[in-house]
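Next up is a structure, given as structure tokens.
What you see is the complex with one protein chain gone and the rest in place.
We just call them A, B and C in the order they show up, numbering each chain from 1.
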Amino acid sequence: SLGFRIEEGMCQHFYLLRPIPSDSLPIVELKEDPDPILDPKEQDLNETELKAILGSKFDQNFMSISPPEDKYAGQDDLNESEVMKQRPTGTMPKEIKAMEFEIQHGKKHKPSKKLRRRLQLWLWTYAFCPVVHTWQDLGNRFWPRYVKVGSCYNKRSCSVPEGMVCKPAKSSHFTVLRWRCLQRKGGLKCAWIPVQYPIISECKCSCPN
Amino acid sequence: SLGFRIEEGMCQHFYLLRPIPSDSLPIVELKEDPDPILDPKEQDLNETELKAILGSKFDQNFMSISPPEDKYAGQDDLNESEVMKQRPTGTMPKEIKAMEFEIQHGKKHKPSKKLRRRLQLWLWTYAFCPVVHTWQDLGNRFWPRYVKVGSCYNKRSCSVPEGMVCKPAKSSHFTVLRWRCLQRKGGLKCAWIPVQYPIISECKCSCPN
Amino acid sequence: QVALKTAEATDGASVDPKQGCKKHELYVSFRDLGWQDWIIAPEGYAAYYCEGECVFPLNSYMNATNHAIVQTLVHFINPETVPKPCCAPTQLHGISVLYFDDSSNVILKKYRNMVVRACGCH
Partner (left out) sequence: QVALKTAEATDGASVDPKQGCKKHELYVSFRDLGWQDWIIAPEGYAAYYCEGECVFPLNSYMNATNHAIVQTLVHFINPETVPKPCCAPTQLHGISVLYFDDSSNVILKKYRNMVVRACGCH
């Protein structure tokens, strides 16, 4: 059907010439072919069977077959004071840990050890970028259809002075199933295949781009 | 001498088609034509005369006719603790002024008014970007040849968490003289003309590019 | 079946090379590129492309760089010296692709700079 017949040798070159993927997150929406023939039917959605395929990779806390009740009342609506209540996790950034908070006006003022620790904790909390989890609908060609993905809280700047924002820093992935259809001699052949769906697992206070 | 004769009407278009200047600082080095015929001679460098041309625009604190003694021992060598000693000028950034430093572990801890003020001052000092002044040699086609230009201190990050750097935020200019030569019918005609030399007048803690 | 569908972005007319540099419609089918074996979804995408002359004088909408302005004049004065600046994307954006990687894992990733957003003279 191609206007130009591709020879075998050329095909080799074709395979070498491919665009290059990036690890950047978040993922933009995957544009699906709207043809309903490519959708799984009722009989293809046997829960017991599909759970058996996924096995231990089915994580009830982060995956759901039916629309989750708290879908629209997720952490996405967190206001600033709620985010600030979240104690930071991991290790304190070394530049905050090194801060002495010496104030110079005339003679040196060095804060007490206890106060210093409190200030470091305050700055760390201020600059900390929590991962916000929200349910996402992957559409009916993925199973389970609903997964809880991470995003970075970005309603305020996370730096002093302002200018930096929370951005994805690390990613991991869920394994879910994808309904894949191929045109074969006998017609359209479809099957569930495992796919890796990337999610944001850590956010960091960084400069935009 | 051009391979293509430019007509009058075309010239009009030529004038419209020009590259566009930018206000970005610092200035990169101006590449001079090395031909010494374009340099001012001894008799063109009459200090009294040239000072008269510049008039009140000659600023002794920022301009020098002879190589300044402190040229290599300028503020460029400032170490961090010296920069941190500089009290910030201007008004405190509003986001620092708004900081309450409330620390939440169990019950709320609100620092005293005095402590809050001290902490705000500390953060402001930390994030402040002083203008560092250094003497610059403009070459013998500018008069006065030496001017004290501003640059932004960038040996450490100015933000918490680190990531932002001190960058030029505002500029002003000095008026100095430039030895300009034009090829005329009677040969090369040169004269001193006043030019605006841009300098950094304010630095700001910002994300790089 | 037409291998690759192309149409004018605004008026449906075919591309006149004497037109100024601008964005044109281009739908790319991954099947037509022979990529159906490693790309699972999407089927294809609207890639667009840039075409058109970078002529003297450059109109401001062509997003010309200072270098392109200089090159245009050099070409105008002496066409043998340098070519005209060329019409190329000035802004691109990405799409998500579900594909087989080298280890035959199926992965969803972003492919950056796949879609032309704007064109200009470079």
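As a convention for this text, contacts are C-beta pairs under 8 Å (C-beta built on N, C-alpha and C of every residue); 3 or more make two chains touch, one makes a residue touch a chain.
Predicted model only: the values in this text are computed from it and were never measured.
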- Would you indicate which residue among C:A41, C:V55, C:L73 or C:V106 is in contact with the undisplayed chain? C:L73
- Missing-partner contacts on subunit B, residue numbers: 1-4, 6, 11, 14, 18-25, 27-33, 141, 173, 178, 180, 193-198
- Message: If the hidden chain were put back, which residues of subunit A would touch it?
- Response: 2-4, 6, 13-14, 16-20
- Note on the structure: Logged for subunit C, residues touching the omitted partner chain are 3-4, 6, 24, 26, 28, 32-33, 47, 49-51, 65-67, 70-71, 73-74, 77-78, 81-83, 85-89, 92, 111-116, 122
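The criterion applied here is as follows: only the chains that are shown with their structure count from here on.
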- Message: With centres defined as the mean C-alpha position, give me the subunit B-subunit C separation in Å.
- Response: 40
- Whole-Å distance, subunit A centre to subunit C centre, using C-alpha means? 30
- Task: Take the average of all CA coordinates in subunit A, do the same for subunit B, and state the distance between these two points in whole angstrom.
- Result: 43
- Note on the structure: In subunit A, the residues touching two or more other chains are none
- Task: Please set out, as single numbers or ranges, the residues of subunit C touching at least two other chains.
- Result: none
